[in-house]
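The structure under discussion is supplied below as structure tokens; questions concerning it will follow.
Excluded from the complex is one protein chain; the other protein chains are retained at their positions.
Showing chain A:
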Amino acid sequence: MLRRVVTRLPRLAKRAASTTHYFQKPRENDPRWAEIVSDEDVWTRYEDEVDVAIVGGGPAGLSAAIRLRQLANEAGLDAEEFRVCVIEKAANIGDHILSGACLQTTALDELIPDWKERGAPLHTPVKEDEFHIMLNDQKSIRAPFLGNSTWDWMTKNWPMNNHGNYIVRLGNVVAWLGEIAEELGVEVYPGFAATEILYNDDGSVAGVATHDSGIAKDGSPTDSFERGMGFRAKCTIFSEGCHGSLGKQLYQNPEFKLRENCEPQTYATGIKELWKIPAEKHRDGLVLHTVGWPMDKKTYAGSFVYHLTDWGAEEAETLVALGYVVSLDYENPYISPPSEFQRWKHHPLIAEMLEGGERLSYGARALNEGGFQAIPKLTFPGGVLTGCDAGLLNVPKVKGTHNAMKSGMLAAESIFSALQDETREWKHESLDVPEYETALKNSWIYKELKDVRNVRPSFHNPLGFYGGLAYTGFFVCMLKGTFGIDLEKWTLSHGGADHEKMKPAKDFQKIEYPKPDGKLSFDLLSSVALSGTNHNGDQPAHLTLKDDDLRRNLELFDGPEARFCPAGVYEYVTDEESGKKELVINAQNCVHCKTCDIKCPSQNIDWQCPEGGGGPAYGGM
């Protein structure tokens, strides 16, 4: 995607946030847009018709695309006779992918059985599995049984058992899936953000439209204004990942009622770094998870540390992918997940591994924790939801990629059969495939999510984290996992949405996080620089506020946005004239993690998709 050379823009002084984005300030009511809006030649979008449009080029979207073209090829339909288009906001496929990741290959084996011969970048099989409880900033104890081969008979069906899995740089796996998709005739369009859902007159989804270009920071049209492009599809697959922006709109659509019979989705935010460490310290294939310090027992949080070797790089690199995941139902507004991550690295268990190493990359992304209880209705007239856009991550396994891929494949199969069936009666202008949801409910995705449904909610109890560990250990690991006995006749609840859980600041003490030392821990801005994130500065801030004058976050919660954003987008700066603290939004830093949209206790922050091509440039994260 084109990069604008930004040097000629004046340095914009920090100003209090004032939303200029058209989602909050519609252009139809804006006098600056009157001429353009009334000019049909300019305002009407160029549109193209395709068979299936796929929003989001991640594991779910690309698996769906690949499966569709596999089926099309079998049916003798070439790339022009059956058009599958993937629209992806990142400049390149894989640029916005961030994950641990410990990949379970179940879905990949089904989709591309010869993935190894075809050069899929799965280089590091899991060799060691360790689970540690950090007791304080110095000590930790290793949980027994897991990763100890003598106890394999007992642990082999435990969700946290990683035998047979691969440690991967998911961004590179996704880039590889993108190449496979293109070979099969999928049209892949990175660098374009799908920002609007198009509807038919009967209310069914007609497709999507991409972002308009040439809108200035103050929301006015520039000389280069151009409408985005519309994709009209018989069926649209939504695979934007966790808390997708169009997915959010679909969930709010009163006609589709997608969330009527499920609990609100709950989330966590994972902050990750990729380090290169000396070969002597490297334990290739090690999967390590920790819980406990530095988080208190009331907050669900934990870490991952994966040692992998990237044989695909020019010279094999001994890497460590590590990160800290904090559930967003935390109550204390002073918690700062990115700061917790930085200080966690100083624990001797981790510090010792990273000494002498070099930090290569940094990033963050929200992930789903709602599991079984939060699975929405997955289909609606004209489209389907797949992957984390639906919310299929398995929390105790800390894995969602295999489910995302399988859901994409099931969606593809249902859609393709339906489109080929000439006797099928269409109740709407575009295709409705409720059979996709049935297929998913009959698949291994549903079974595994159901099996572990009570793990996450079990942590809401007086004993907090330790109560949850005990519950999980007993009911899920020992009884169900080891002995195959399922006593769980109940389904525990998550107890409401994450943004309702934050308590007023006056009930808590400010947390003084240690200053980063510049060797193991780092300040936020140098971390954000390593994400490679960048946006064209001359566009409306895509982090929009429903109400610019809302003071509730500052007055009641002491400005938590400045603490939970892993990219330093939000700052409270004292205005020189008024002496009051004002919220400043540094939109260019955004890494598209979606934490703010999820956790804002007033639900005032409404994340919109910026111009395509902007955002992080994660190299194989």
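Everything below uses one rule, namely that a residue touches a chain if its C-beta (ideal position, glycine included) is under 8 Å from a C-beta of that chain, and two chains touch if they have at least 3 such contacts; residues count from 1.
Simple rule for what comes next: contacts and distances are computed from a predicted model.
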item: Name of the absent chain as recorded in UniProt (options "Two-component response regulator ARR12-like", "Electron transfer flavoprotein subunit beta", "Snurportin-1" or "Proteasome subunit alpha type"); value: "Electron transfer flavoprotein subunit beta"
item: Option from A:20, A:70 or A:92 whose C-beta touches the chain left out; value: A:92
item: Full-complex contact with the absent chain, from A:192, A:238, A:416 or A:557; value: A:192
item: Contact partner of the left-out chain, one of A:105, A:195, A:210 or A:430; value: A:210
item: Contacting the left-out chain in the complete assembly, out of A:149, A:224 or A:261; value: A:224
item: From A:171, A:244, A:285 or A:610, residue that would touch the chain that is not displayed; value: A:171
item: Absent-chain interface as seen on chain A, which is shown; value: 1-5, 7-8, 46, 48, 91-92, 95, 169, 171-172, 187, 189, 192, 210, 213-214, 224, 226, 228-229, 310, 312-315, 360, 529-530, 532-534, 617, 619-620
